[in-house]
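Reading through the structure tokens given below for one structure.
For this depiction, one protein chain was excluded, whereas all remaining protein chains were kept in their positions.
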Amino acid sequence: MWRWQATEYSPESLALTDVKSPIAGPGQILVRVGAVSLNYRDKVALEGGFGTGHALPVVPCSDAAGTVVAVGAGVHRFRIGDRVISHLAPRWLHGSVRLPEDDGLLGIPLEGVLAEQIVLSAEGAVATPRYMDDREACTLPIAALTAWCAWFERCHLQPGQTVVIQGTGGVALFALQFAEMAGACTIVTSSDNQKLERVSALGARHTINYRLEPRWGLAAKALTEGVGVDHVLNVAGGASVMESLSACRAGGSIVIAGLLEDAEFTLPILPFILQQGTIHTLSVGSRDAFEAMNRALEISEIKPVIGREFLFSEAKAAFDLLERGAFGKIVIRMSS
Amino acid sequence: MWRWQATEYSPESLALTDVKSPIAGPGQILVRVGAVSLNYRDKVALEGGFGTGHALPVVPCSDAAGTVVAVGAGVHRFRIGDRVISHLAPRWLHGSVRLPEDDGLLGIPLEGVLAEQIVLSAEGAVATPRYMDDREACTLPIAALTAWCAWFERCHLQPGQTVVIQGTGGVALFALQFAEMAGACTIVTSSDNQKLERVSALGARHTINYRLEPRWGLAAKALTEGVGVDHVLNVAGGASVMESLSACRAGGSIVIAGLLEDAEFTLPILPFILQQGTIHTLSVGSRDAFEAMNRALEISEIKPVIGREFLFSEAKAAFDLLERGAFGKIVIRMSS
Amino acid sequence: MWRWQATEYSPESLALTDVKSPIAGPGQILVRVGAVSLNYRDKVALEGGFGTGHALPVVPCSDAAGTVVAVGAGVHRFRIGDRVISHLAPRWLHGSVRLPEDDGLLGIPLEGVLAEQIVLSAEGAVATPRYMDDREACTLPIAALTAWCAWFERCHLQPGQTVVIQGTGGVALFALQFAEMAGACTIVTSSDNQKLERVSALGARHTINYRLEPRWGLAAKALTEGVGVDHVLNVAGGASVMESLSACRAGGSIVIAGLLEDAEFTLPILPFILQQGTIHTLSVGSRDAFEAMNRALEISEIKPVIGREFLFSEAKAAFDLLERGAFGKIVIRMSS
Partner (left out) sequence: MWRWQATEYSPESLALTDVKSPIAGPGQILVRVGAVSLNYRDKVALEGGFGTGHALPVVPCSDAAGTVVAVGAGVHRFRIGDRVISHLAPRWLHGSVRLPEDDGLLGIPLEGVLAEQIVLSAEGAVATPRYMDDREACTLPIAALTAWCAWFERCHLQPGQTVVIQGTGGVALFALQFAEMAGACTIVTSSDNQKLERVSALGARHTINYRLEPRWGLAAKALTEGVGVDHVLNVAGGASVMESLSACRAGGSIVIAGLLEDAEFTLPILPFILQQGTIHTLSVGSRDAFEAMNRALEISEIKPVIGREFLFSEAKAAFDLLERGAFGKIVIRMSS
């Protein structure tokens, strides 16, 4: 079978390689991959950003959807023919926090999923929502689960609350769709009016162009009759964290789930104390959270936003687009 | 001005009476009533079911919507012309539990609202959702707030959870609409197929006719692939509580919010322990909860289900219908 | 090695039998037992109360403490020489609810622990608190963990709250000690003044003899200046559940963790609704909860109350005493 692999830590070394099909050991399933989605961490991993001490070659990517074609000994969760999705952290089954003993992520240090066939831990994979095809389902493991856990494990989002969502990346769009699904009022920020029109079409109640409104936090607060929003999903870091605080009501919360603009942030303490705010962070979620999210998806039948699709042979072009960003997820499908 | 009042504890003594218009004292607002909705407790109160020691005459009803026509000294929450809704427990402003010091309910022992003009505590009234007219808004104080607090203060309902809702009364229909709004999967029970068709039209995912399926709890559990539902809203009491337990998943919860069939219930302890269940009760909610609900309503623009409308002059016919029940709320509107 | 086993479902058939020592398979540990404690369910199991379809012989008991003498393949949690305690539900590792997939309890249907050597799942055993000997440690698995989870997983007990604890059995005494440890005010009920004196010596703030005060719920409420208590641990069932409700403040909660007096309970719905109460049940707790409890024990160094100790050879006498009850746990120690 074919898979993409890099023999050193550079995206250039990525090459389509013919290797022996893997075999499902005890507790494992063999999956014929239907589609894979890309995440920014895939690029960082290829560039050695998570360390260069892992065994080579690197098979990139963590997010795949496909069909079970063989099951190892002792597997009861799945049968041949079941449709499944990979989970970034296959040992993290329970709980809202990933503990050191749940370590081991697909892509790095565990073998990635950009291959025709992959072996997954049966415990660490989940059933595909029935209404989704593999192209849609492969977008869920990182982007959707991060958005889900931000709202429902960290912020305990309730109907009638107002949220600000930064940007229009993969996490942000799922955060928008989930907040709408849960009866919340959504405000999305972007520097691009065309993207803001598209999020409006997806259901965003309000949009703010932060180039035109550098004090977008105050603008968001003004949209709530001066009360302030309940929660902000921050994926940019840096000065935007302070601006997020400006958006919040007394006691509001900020979830930091990315560092797209700046790798750190600084806050003045007195305003933070007077605001009585909370800052949460998170790093994806557990297998149980993934299944809870899928139950919600089955009910709402949300359609993931796919920004661009590539063929398996075009994976390098997909990685190039990842660099520039897309509105929605970048997907590689195995068959045309 | 005219109001309905009973000079003794019997519905027959209810008479339309011309009385002096009330005056808004300090902290109060004078409201020109637009519409009033009926609740079963209005009938119980008129019949003396909450005691016969209260001052006569009894002005019935607690749920009204209208327009502020005068404000007393020290009122900052409202101005003349604002549209407002009464709150059953006007002293219960905060918290998920009504404490003894929050006592005093409209209708009994406080004066009720079935009148052309009423005086309300400004703190204990709430602004009307902008998209609702008075006929719709007057349905909220008891029925909607009970459903809201059952799901969001007691059960912490989350998207993707499954709920069973008993019947098609006022609380039940709001519980259905709120659960749909929050991304939950809904199962409604009734003995009447016509009503079940109507709840399906309102969005119920599944319906069960409990005359045809006396073990409706097991039927509900079967709809969840044998896992059991997350929450049951029980308004009937009696043997239906045990059946509700049968519907639940391990660790599921039952909210008891009514006693339509039986004034008590009995449970065997061992199955209850093995189920690891929780039984909640509640009695409406606080003013703050009412406002949180209204924020959610503004976003979802849910339309309350009005079963039947009467003119102010037809109030006695409205009370007669209350006895027989209706699909949705019974509303009395002040002008034709 | 020797173990107690019953070849049919009757306590009389219990006999000390010489059997081959078990061997630790993959993921298992072999434990030389130091002490075993008895629980009422051990008697019920022996009498066939949990069904008579399980494989014979029945080796009774679930609660043991001892020392690891061998480890199977793949075991990382423990080494030879570690001191460990068994966990009633060895597959229930996480979460506040035991799910169907966590099934399988020591004693019935899994082999029990009343033996010189036992094999346990390494994942489903916990390290012994350093300050405890085996006689003390063997009292924890059911009695202490039930009390712990009642207060900290169900009631979220906080310093300054007031609790009522029914009786002086194993669960009740741990509930008393844990509530004291957590800064709560404790009220204990019993029909025996001598036992009430002993719980006072253990730290109970107030005691009520329910034979002298049949309305002990009201008496408890009076002790809180009429406000009502926050939580009641109910182990008797029957009419005592209604009396527990009388003890509670508005919004208070009852945890039902036993059925010593009556196998069912009946509540009138209207008072329950007006009280806005909650009834929780539970069935022990997870392995993670066990470890959290042990961390708290290490800090507080609570001494479990041992009502009576027997030698391994006297196990039948220990079962006889179980029938009559004891103040504290009944323990069988392996060596004299």
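Just so it is clear, A, B and C label the chains in written order, and each chain counts residues from 1 on its own.
Throughout what follows, a contact is a pair of C-beta atoms (placed from the backbone, for glycine too) under 8 Å apart; a residue touches a chain by one contact, two chains touch by 3 or more.
Quick caveat, the model's predicted, so the values are computed rather than measured.
Enquirer: Among the chains included here, which ones are touched by the excluded chain in the whole complex?
Expert: By the stated touch criterion, the chain not on view contacts A, B, C.
Enquirer: With the missing chain put back, one of A:3, A:77 or A:98 would touch it. Which one?
Expert: Looking across A:3, A:77 or A:98, the contact with the absent chain belongs to A:98.
Enquirer: Could you tell me which of C:125, C:185, C:267 or C:305 touches the chain that is not displayed?
Expert: The single option touching the absent chain is C:185.
Enquirer: Looking at the whole complex, which of C:4, C:78, C:92 or C:152 touches the chain that is not displayed?
Expert: C:152
Enquirer: Provide the residue numbers of subunit C that touch the chain removed from this figure.
Expert: 152, 156, 158-161, 178, 181-185, 205, 292-300
Enquirer: Tell me, which residues in subunit A touch the chain that this view leaves out?
Expert: On the side of subunit A, residues 96-100, 154, 237, 250-251, 256-259, 262-270, 272-283 touch the unshown chain.
Enquirer: Considering the entire assembly, which residues of subunit B contact the chain that has been omitted?
Expert: 93-95
As a convention for this text, only the chains that are shown with their structure count from here on.
Enquirer: For copies subunit B and subunit C, work out whether under half or over half of the interface numbers are shared, and give different or same accordingly.
Expert: Mostly the same residues form this interface, as more than half of the numbers used are common to both chains.
Enquirer: Could you give the separation in Å between the centres of subunit A and subunit C, each centre being the mean of its C-alpha atoms?
Expert: Comparing mean C-alpha positions, subunit C is 43 Å from subunit A.
Enquirer: Residue numbers in subunit C touching 2 or more other chains?
Expert: Not one residue of subunit C touches more than one other chain, so the list is empty.
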